[in-house]
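Below is a slice of the complex: some chains, not all, each in place.
Every chain is named by a letter (A and B) in the order it is written, and numbering of its residues begins at 1.
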């Protein structure tokens, strides 16, 4: 068994034992699912985005998650303050650049955050990570454009990992994760995950929980593979019922998951 | 089979094939359901309400949906910018005047939007559309007052359709839709739909998806009838379980729906 699988198993045990506080500044579309999936994994989520408390809350958290899904001028300031406060205390910060490449505001904010905050992990789809890598992307709203699907994901992820000194995860049909040193691909998941809003945000939420109890690369691998496994298991139970039931099943499966289920199901290949 | 049914069948095929980007500026109460039901129908939703990106996003969308369910001074500006940007590019804009008639702020905003933006479709309950028609309404919060339920819905809808040159849909126990020229009533649906928040917003969300691929009248009929059918089918499966399961079932049924199910179930009468 590769080391990374053992690290993921340990991360599952640790998150349930330690119940880390995860501070999320995220979007109002998927925030309920992010809170519920973090509770389902055993973490303790808090959502606080006013600039007068963002730094206070970040300072007592085990990890901070910043997601620009519905950013606005009010919360951008809070993201910066939370990120900086976490950096000062060596609390890991996870970044989800939702829709980077799709509007000037998202691009500028992404750049501002990348300059002002040191991230432990960046997770996005191939369009978003391509934008950060400086490869010209063809973002279509918050989903991936068809032309972007054909890119060389490992080389793009490595560019970002090296440029920003962080673990980078590109999620999609096949997920690619690298910290510049170690790299894996993950072949869990199902196409239905793209028919529910926020499965990316939820993955980043899980990543926050794991980052509070393990090092960034293992946290990213564990979060991304766990979401894929949850998708497969939910589809087995609810596939014929429709996407509403499949969505609820994702939370169910994370609440039932543990190191054993993870080992049995994970399809992780070192690259 | 009336032409409108065939147009709806074609709309279902088109939305699944083309997966149009739908830009929603909506309320934070029901936004997750709106995104999920648009994904379930085959569209690609994006929620972006900052005034610095509203026009950018609207310009690349197939349709724009404006919903004033939890409006505030920040998002009113974004609604205007998104609506005007869409108008310039001939992108259809759909309006859901949630709670119009219930507060001065909602009334003023409704009037401002009607003046500044050309809507392809306006959808609301009879209290909200009566307010827009200039008939004195008795809005009770965001739900319909009992006295408003007895109104002559077709004449009110026609008043709005003619005044604003748009398709107008009044949804309720019996739905009435008109573009001033063609008019229908729809007898799908179930009373349980009023026991779940956001079924109106979700209908408007569907309308955005269909408006991106068909003309406004057909889009409105298809969206309203589809939601009614989803309600009937969800009730058949989950009626005894309660309103939480019924709610999830609505998303399920839209994800399973297609032109064939639509034709089999739709109860649409020309007026």
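In this text, contacts are C-beta pairs under 8 Å (C-beta built on N, C-alpha and C of every residue); 3 or more make two chains touch, one makes a residue touch a chain.
Everything numeric here is computed off the predicted structure, so don't read it as measured data.
Counting every copy of the one repeated chain, the full complex in this structure comes to 3, with 2 of them shown.
What we mean here is this: only the chains that are shown with their structure count from here on.
Between chain A and chain B the centroid-to-centroid distance comes to 33 Å (mean Cα coordinates, whole Å).
By the touch criterion given at the top, residues 21, 23, 28, 31-32, 35-36, 39-40, 44-50, 52-53, 56-57, 60-61, 74, 247-256 of chain B touch chain A in their complex.
Within the complex formed with chain B, the chain A residues making contact are 27-30, 32-33, 69-74, 99, 102-106, 140-143, 194-198, 241-245, 247-248.
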